[in-house]
Each structure stands twice: as structure tokens, then as C-alpha cells.
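Here is chain A:
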Amino acid sequence: MKILKTLAGAVALAGLMAGPALAADMTVGFSQIGSESGWRAAETTLTKEQAEKRGIDLKFADAQQKQENQIKAIRSFIAQGVDAILLAPVVATGWDQVLEEAKDAEIPVVLLDRQVDSSDDLYLTAVGSDLEHEGEVAGEWLVKEVGDKDCNIVELQGTTGSSPAIKRKAGFEKAISGHDNLKIVRSQTGDFTRTKGKEVMESFLKAENGGKNICALYAHNDDMAVGAIQAIKEAGLKPGSDILVVSIDAVPDIFLAMQNGEANATVELTPNMAGPAFDALDAYLKDGTKPEKFIQTESKLYTQSDDPKSIYEEKKNQGY
Partner candidate 1 sequence: MVKNEPLLRADGVGKEFFGVTALSNVDFELLAGEIHALVGENGAGKSTLIKILTGAYRRDRGRVCLDGVAVDPADVKDAQALGIGTVYQEVNLLPNLTVAENLFLGREPKRFGLTDRREANRRSREILDQYGLDIDVAALLGTYSVAVRQIVAIARAVDISGKVLILDEPTASLDAAEVSRLFAILQSLKGRGLGVVFITHFFDQVYRIADRVTILRNGHKVATRPLAGLDRLELVSLMLGRELKAEEEQRAEPPDLATKPVVASFKGLSKRGRIAPFDLEMRAGEVVGVAGLLGAGRTESAELMFGIHQPDHGTIEVDGKPASFSSPRDAISRGFGFCPEDRKQDGIIDDLSVRENIILALQARRGWAKPLSRKEQEAIADRYIAALDIRTSDREKPIKFLSGGNQQKVILARWLATDPRLLILDEPTRGIDVGAHAEIIRLIGELRERGMSLLVISSELEEIVAYATRVRVLADRRHVGELPAGEITADAIMRAIAASENHGAGEAAGQAAAGTRESVA
Partner candidate 2 sequence: MTGPGLSTFRRILPQLVALVVILALNTAIAPGFLDIAYANGRLYGSLIDILNRGAPVALLAIGMTLVIATRGIDLSVGAVMAIAGAVAAALITSDHSLAVTVLATLGVGILCGLWNGALVAFLGIQPIIATLILMVAGRGIAQLVTEGVILTFNDPGLIFIGSGSLASVPFPVILWVFLGIVVSLLFRSTALGLLVEAIGINRRASSLAGIGTSALLLAVYAASGLCAAVAGIVAAADIRGADANNAGLWLELDAILAVVVGGNSLMGGRFSIAGSLIGAMIIQSVNTGILLAGFPPEFNLVIKAAIIVVILVVQSPASHTLFAYFKHRPGRAPDAAPATPPARETGKEAAR
């Protein structure tokens, strides 16, 4: 192992001595968690796309949800002497040693999408979305949309206790606080799934006078919103007008709903984590510019006026 490290170090050193690497001839290893969701698949697609666009040689490793596979992949990247490593960590803990090894080999590591519990000098930066901010963007849209009218909101939470559920809820509440005409009247978990989103929405409709008391739905992800939209339709109401629908993630199907006027707004959790990551790496490898330890991606708001049809087509091709 020590020999390997020394060797890897030597290779990296040789790379550095040849002069600052340019993006064009950069080799980057990417250890991806797997493809457990459409969003994850899109992240992989976009990372490959971004690499190609910049002429980066991307070495891709799918860990199939296993940390040991990721550790193995990183060690092999180090051995191959890549210029940088992108890591979407499957869990938060247990990374110290392998990140240490990368640091010894002077290979910068950029975390994508998720954080780790290791000391922050073991990686260059982390690129990710601010979950609380996403909730805030959704809330702010709704505040603007309803204006001075009274509005009873029902909320479909993510999986109870998960950090997106906690933060997206907190951000939304922050955005509507101080606007006394907006009130969350019901809040239940829909487990981030369409089935539960539909089932829970059905019960909200029953409990709130057949839905007549409900002015807006806030769902912690688009899938639950898609399920809830069906429940609203089956109850004889018009989603998008009788009940406003705002959710987070911006997966393709919500754009179809927006196209049909059944959903109003979504906040994008961009799968393009690689773009900002490559930008930071470029700057760092060129002249050693150290980026912030956390690079926040844009939480972009999409509404019905954003040509949802073409966004749907575009997103569909990203592997969602």
C-alpha cells in the first residue's frame, strides 16, 4: 500500500511538474453512488455531458450503493494518477482514510450533492443544493402568487425525519412567516412517493371539506405532487387553479403537469452538480485558487410561463 501511495504520489507530482494542467487535457475520476433514482441518472448523464463539453477525460465508476465499491474506485483513481476526483458519497461517514490517501497523492476531491463527516481539509469543496433555500423559494413564490388573499395550505412532507423533509419544511415555513393570510392547515408525510402522495392528498381533501378549504398544496418533491394532482382531479377539483400546486425537484413529469395547467411551480434541484465542480477544479488547477468549502447550486424556480413542454423534452433526454 505504501509503495502504491508513493508511486501514485510520484505520478501526480510528475503531472504537476509538467506544468499546470488545463481543463482540456484533464483526467477526472467520478465515483457515483448508483442509479437509484431518475435524478441520480440525470446527474450521471449531465456529468458525462459536461466533461465531454470541456474535453475532460472522465473515468466513471458506479458503486451500486456500496461504500466499499466507492473506496475501491477512489483508490484505483489514485493509482491511475487522475488529476481530480468527483465523489457522490453514499454515506456520510468512513471516508477519512481514503480521502487522506487522495490528499497524500495531491489529488483534489470534490464532493457532489451530499456531504461527508470528514474534516473539510480532506476535500477541495462540496457542490450541492441548499435544501432549506429550496423550500424558501417555493414559499416565496406562493406568497407572491396569493397576494393578500387568505390561503390554507396543505403540505406533503418527505420521509419523516429525513434531512430534505426537515429542511424543505423549515425553508417554506420561513418564507411564509409574517404573512398571516397563509396558513399550513394539514401536514403529513407522503414518503416522497406518488402512491402515498395520492393517498394522503385524498385524506386531506376529505378532512378539509372536500378540498374546498384548501387553496394550495406544497409538496416536498414532485413525485408526491404528481400523485396528489391525480387525487385532486378524482375529487372533481382542478389542480393548478382550484388548488395551487408547488413542489420541489423539477423532474420531467411535473413539467407535463405544468403544461396541462395542473401544476403551478417547481423549484429545481439541479442534477448539474458537475458544471460548478469542473469550474472550481479548473480554477484550482490553473492557479491554485481555493474555492469556498461549499458551492451552492442555483435553486431555480420554474412556472407555467417557462415553456414547460420544451423543458420536459430536454429533461427527458437526461436520463430521468
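If you want to know what made the cut, all candidates are chains of the complex that A comes from, given by their letters.
Please note the rule applied: a residue touches a chain if its C-beta (ideal position, glycine included) is under 8 Å from a C-beta of that chain, and two chains touch if they have at least 3 such contacts; residues count from 1.
The model shown is predicted, which means the values in this text are computed figures rather than measured ones.
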So which of these touches chain A in the complex, 1 or 2? 2
Chain A contacts candidate 2 in the complex at 35-38, 40-41, 157, 160-161, 186-189, 191-195, 198-200, 202-204, 206-207, 210, 223, 226-227, 230, 234-236, 253, 319-320
